[in-house]
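Data first, discussion second: the structure below is written as structure tokens.
Note that this complex is displayed minus one protein chain, with the remaining chains in position.
Note that the chains take the letters A and B in the order they are written out, and that residue 1 is the start of every chain.
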Amino acid sequence: MIETRAMTRRFGGDTAVDRLDLSVAGRGLVGLLGPNGAGKTTTLRLLTGFLGLTEGSALVCGFDVVEQPLEVRARVGYQPETPPLYPELQVGEYLRYVAEIRGVQRATRLSRVGEALERTGLVGWERRRIRDLSKGYRQRVALAQAIVHAPPLVLLDEPTAGLDPVQLVSIRALIRELAADRLVVFSTHLLPEVAQLCDRVLVLARGRLVGDGTVSELAARAGLERALELGLRPGGPDASVALAALPGLRAVTPLGEGRYRLVGVAAADVVALAVAAGWAIESLIPREPTLEEAFLRLVGGDA
Amino acid sequence: MSGAARRLASGINGLIVAVGGVVALGLVTAIADQRRVRLDLTADRAATLSTELRTQLERIRADGRPLHLVAFSSQARDAEAAVRDRFARDLVRQLEQSGAAQTQFVDFDADRRTAESLGVDRYGTWVITLGDDRVDLAERDLFRHAGTRETRALQFLGESAVSGALSRLLTPRAPVLYALTGHGERRLDPRGGGDLPGLAAEVAQHGWEVRPLDLVRGSGAVGAPTVPDDADVVLSLGAQVALTPSEDAALLGFLARGGALAVFVDPGRPTPSCLARFGVMVGDGVVQDTRQIYPFDDRPWLDVAAHPLTAAITRDALAVVLASAAPVRPVEVPGVRYSPLLRTGRTGWVERGQERPATFDPPSDAAGPVDVAAAVQGGGPTGGRLVVVGDADVLTDAVLADGPGNPAFVMDALRWLIDADASAAPVGRVGRLRQIALTGAQLATLRLVLAVGWPLVPLGVAAALHLWRRSR
Partner (left out) sequence: MRPSTWRAAWAVYKNELRLLAVSWLGAVFLSAFWGLGGLFFLVGIGTTGEASLRPAVGNLAITLLFLVPMVTMRQLADEARSGTLELALTAPVSSPALLVGKWAAVVSLVGVGIAGSAPWLAVLWRFGEPDLGLAVAHLLGLWLVGGLCAAAGLFASSLTTESMVAGVLAVVLLLPTWLASAGRTVAPAVAQPWLDRIAVLERLRTLAIGGIDSGDLVWFACATIGWLFLAWRVLESRRWS
């Protein structure tokens, strides 16, 4: 669905996207993750043709974004960071306009708009002025315009920005549902969101792709491993030396107040040692590498 | 073409494309300006030059000499100045666009230098030069007022005046008019002096040359007097005594070889006897009519007969007023065509008595209608032309001013005599201002409606639309 080769975009002397190689296909939800200024919005704009490539190439839905931009745009639904809404228009008027400019034939236009309204929970809101809607409902309208022409690929730029917790839940559910029958790529800098929703994560930093895969794949790429966190009763003697003798141990890190982080050992071996040493174990928790850890490692490592 | 859009849109390339596009469009407009086609939407055909004028301009182009026109503005204090200047600018611009002339419209007050360099000292003057030849048009040649006292409207005669000027510039020599002397005639001297300064100025304006002709002493030939070969028209302007037979013969010979003669004679004065041989005579008595021209009580109302010479007067409904006129009537002569120009109605008669006020007393007085002016055209290719007017006072400044049609009648008569083929009517349209008359109350009402009421309509519609949308 998306194939880029050395896709680059410069603004004067600044390189916003630097030789990006992407390959995304199929259906599902792909997160485009990165800190502010990483090039997420620019990447999406390049894929929609809103911005032109300085170098490289990009194929979207089989069409070249430089040579066949209109074909690309006909097959992509896009919601920019600022929802492109006309406050003076009613919801239905707006969606009919978007459907028309996105190429929905007159015969099917009303039904397509109806479907979009239904999928985004806006049935009954057609005659409301967009100006009169809450932020959450405006976001729904913005989502509806991205899918009104039933595109196989939907690109969403920070679709949950500025929403309150209740609105967040509903929008995330919508996005998840949209990804059931198409490829949805959405950008965000919120790690929990990506961790919660995405089947696959693309991590950008300073215009470059620094991570691509599932959360655990990213962790492995970031060099992160599973660990055990041992909690002994505070006040006891330092157990680092004793723990260092555990078979297979790769690293032990005192965390203070009787807590230790152990990498490369089995929980049973730790328990056996503790019992033999007469330590009082308060907790023994396995720790999987988190996306945050992986993200920080990946982004920070690129500095 | 891979990446062509990218290359053409950015940096210097983008600038070159933008500039190139603008330059290309500029070239298109330049080409279109060279090949203009004009559609005139007006009923008065005011937006295009007349066919006759365009033909003259084509002749100008073929002539090869440069044609320049400098038009000076009207006096700003004049209430009609803005309208006059607008008419003038419109025509000047059309002449410029024709490509045959270089034109300039000069503010007389702001640019005295140009006026001085051209020797122009009057507002509204137009100076037209073709090579080294020059014709000046006065403001009165370009504008006149027509209609009754209540409905006087400004008319623009620019096309006609310019056309006349171009004719004079294109004509190899100016027409020569010989004015008879030696019989007490009124003197016509375009250089100043003379008895007919107003007529002299008009003649000078047209560039006609006027020379005195004493057939007895000044013909220069030994033997019988003859009219000079370079004479276009011979004028008899109010002779007081009769011509000699040899002088009559000279005039008849002149007519027979295609010459043109204008005879203005007062009642009771002798007329050349050659007139009868050419199909017209002036009778005795004074023409009267119960219909008088207001505010006079001794100026009979005259009907204008249809003739090329009277076309302009007829078109503009101008009244011709004669002081006291002798009757003119035809004489049956084979091969000549007599055409009345001015005549009374059935209520007119020829007064032969002395009573005052004059009353119709048959059988001494002859009943009307009575002609007071006529044109006679000789037959054949060398047929001469003759205009007889039973009143010579009409040539004086006083009587010329009495009737709005008087100057036009006299000048058109001379014009017809100079060139019978040319229509005496002005070439081209007469520009006029279509007028509207509103009272103060009407203006006040319209102000309310058009400047307040009507503009509120879209706001009202928008408000209704807004409310309707909210209610849905």
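Here is the rule we use: a residue touches a chain if its C-beta (ideal position, glycine included) is under 8 Å from a C-beta of that chain, and two chains touch if they have at least 3 such contacts.
Nothing here was measured: the structure is a model prediction, and the numbers come from that model.
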Which of B:28, B:174, B:224 or B:317 contacts the chain that the document leaves out: B:28
Chain not shown, touching residues in chain A: 11, 45, 48-52, 70-71, 73-76, 78, 80-86, 88-89, 93, 97-98, 100-103, 145
Residue ranges of chain B at the interface with the undisplayed chain: 5-6, 8-11, 14, 17-18, 21-22, 25-26, 28-30, 32-33, 35-44, 46-48, 82-83, 90, 93, 97, 433-438, 442-443, 446-447, 449-452, 454-459, 461-462, 465-466, 469
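By our rule, only the chains that are shown with their structure count from here on.
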Partner chain B, residues of chain A touching it in the complex: 52-53, 66-67, 90, 127, 129
Touching residues (chain side chain B, partner chain A) in the complex: 1-3, 5-6, 9, 469, 472
